[in-house]
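Here the complex is missing a single protein chain, while all its other protein chains stay put.
Showing chain A:
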């Protein structure tokens, strides 16, 4: 009756609004929205995770008060329809039986699965006893805030009823659980369990990272081995951490290194690192996060795993709480400051963590490269659950993210201004935080996000057109094919709202394949089975694990999307017992149930680790080169608070050449300020260090670039070193050392902050001349010093007067090369906030000709350049290393990144203001506190609250007239790539995105694989940025054979992740070539080059 009334009312409104407009709306809605919400009226699902205010608990008493409940999805009665189980924090859990046609029946009471605990969290469906029916495990928080109860295991009685049997199985834990996963880690055929627990703030949960070694029953994670139906806690012997600082919120299981044994990833909130447990195959695990990951999410929440780039290795996404909206972003607590991060990593022993989502690309099981900023999935606000799935069935993984929080406790105005008044009233009234305090905290209701996966690591934000925008807070979520139409539907458990069922409308407009598994023994659902699909040259990899997202488990099914493809070439099914079978020519758009073939064979996991030639081999002895660069302890941001990145960490220099006249190549390594540069002389057995008085004496210089050559034409090599430190105005003189003893020789006074020296006989008079490129002066980031050409006249150098080299910009690299094919060697200079600049050599005099040769707007943050015919068309192209796309910087020709440079506050020191475009407006990269620290009065007087500042454009913060007077720098391009030579004119062609994960700082050209052609090896990474950007640590190096063939380091035996490479050199020793890699603040590395027998 009431429904009918509502309907009539709705009809009435319908006509009032007008038929025409509604038709348009409904039309567009149908077309765009991939997910349609199933109404409660239709489905009978009324479950609502309603927090109970009468219980007098708030976010103040319990830090995870807003974490919400979970969802478990699976067919509990084997009728072919997926049923839904929801956990409620304080209310009754519910089990909905799927009756078909999107109708459900609440059978919670008669099924006996409502739970007895006071605070329920995560839930999993798994066939725990191996009888072919799904059981339900429910986690609870017990022992704080007066919460009573225990984790419960509801064993399926096969008649739509369950019996709580946790104690019988040894799983009746009464601690702070948030989630669990059932996996067969020891491959004995039955399901074991990993229990994820969360810490609470106590004195025991702070301090050094090694707190994790001291087991805490309440907070520590636990691993249980299934011993004939009894689950035995084996955590300690298996190497599982269980400390009071394990704020475990995210959990995913996958065989990350593809050795046949399932591994575990744990996402920990707050200061504790995430855990990466590699299964040793002998019942133990080795936690290896620091070795495999450069950095992780800081406030890690949900975790999911899928292969997003078709390389057959599972990648990882972890969620955090970085807001996308400027208004929220600039009024919320951000990352640590530089010094605090340093303290946490270097002193307390934690790994690098930053406040944003992370997408960790698995590089062949060797290491992970984090790309969330590049891929566009870094900021989804206060996020809980992430689910990879091919929702539009185009063959690419998409991402669903649930999110929202009722109150934002990290709101800066609340923290700094409002909370104080509340505290005062608290003192005078009661212990409980009153409602007034919560009222002051802004709401954090954010709509869920959906990203569409596409090629080249990119994700497109589809939140506005794939799902309906709402203000519902969603926590746990899972996917399942609820309506059996082949696509993946998504179900979310909502806080203080009815649960959402997103029905996927892709249906058969795009082809799919749904696979169910029936495995032998106790692991009836085949948890841990991997399926590799090959179709039209594209590889897709999936592994059956159900615990994913957040506090939830998805349907035990493997789902692939295929777009228009009707037939799949082959499916390789690798069973948990390491056997496999292959299915060929499988038709799409069907659900297949796969059973193990009796004639299946053992699978060779090595097949999944293909080796690409050539392979570099690290020389363990380094041939005696024990050089370790030690950067001096200096943080540029302490002196210049607003600069976008550092300057003082661009060393050391490396130069190769024969210094003692024995015909063998020796090595010069520059030292940081206070450390003498070092020289390694080659002998019959390798290299040994030799000290020179003149070099030792000059240890105050920070040497960033050097060349070896016969500069005074006496047939004995000399050494020329340029210095640049960015730390002070002293000790910057460039120096020439002559002869076997490297005696300091006269050189013109040159005291710029140098970045590069290149040598060539540009005037063809038989001796070597220098070009010296300089970067911004000390304490004047943004100044453009002059560069210098020095003419050599029999060992006497004089500065060539030429206005063309004045104030070129912040130069980083240069190359002498004949770019106009006139037989004379020209010069190209690259740098930051500038365009690659071409200087033509016209009869010994250089003239800038960039405008005619490279017309497009192409300012970048270039770090390196090398000539190379990458398109193999016979002319010289130039590879340019740039900043890459994996940072918060953003630049295009239409919306360049801007940097204003001036003494804005008139105190005789210069400042920079950097701004990037978002939705057509420019915003400062820095927040109110950072700007106020420098311009206290200027901004704090204008903006008294964070709310008033947040969302304000650059021009609203700073007087446009003031900005107009400043010097403006722009960047149009952040991609690395190459300048393609088309008959003497150049156009920029970017590399693919796997090359854009970090700045490329160095190139070297050689014939690495002894084929007929030369290749270029590229390396990079850089850490001199504030925690706002995180660290650019994921580039393992790359061998560039030609424009189409580029091998990443992990494919060719090189791993340069987490290393900031400064120089690459090829050095000859005993007739063999070696690749020498010089790294900032680390040991130099030597690799034997591959020699391929032909």
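Operating definition for what follows: a contact is a pair of C-beta atoms (placed from the backbone, for glycine too) under 8 Å apart; a residue touches a chain by one contact, two chains touch by 3 or more; residues count from 1.
Criterion: contacts and distances are computed from a predicted model.
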{"item": "Listed names \"SCP2 domain-containing protein\", \"Integral membrane protein\", \"Phosphatase PAP2 family protein\" or \"Putative spermidine/putrescine transport system permease protein\", matching UniProt entry of the absent chain", "value": "\"Phosphatase PAP2 family protein\""}
{"item": "Given A:628, A:847 or A:944, the one touching the chain that is not displayed", "value": "A:944"}
{"item": "Selected residue (touches chain absent from view) among A:290, A:342 or A:460", "value": "A:342"}
{"item": "Residue touching the undisplayed chain, where the options are A:911, A:1015, A:1033 or A:1085", "value": "A:911"}
{"item": "Of A:509, A:638, A:691 or A:1007, the one touching the omitted chain in the full complex", "value": "A:638"}
{"item": "Chain A, residues in touch with the chain not shown (by the definition above)", "value": "59-60, 62-64, 200-201, 203-204, 206-208, 299, 333, 336-337, 339-340, 342-343, 346-347, 409-410, 415-417, 419-420, 422-424, 427-428, 633-635, 637-639, 641, 905-909, 911, 933-936, 940-941, 944"}
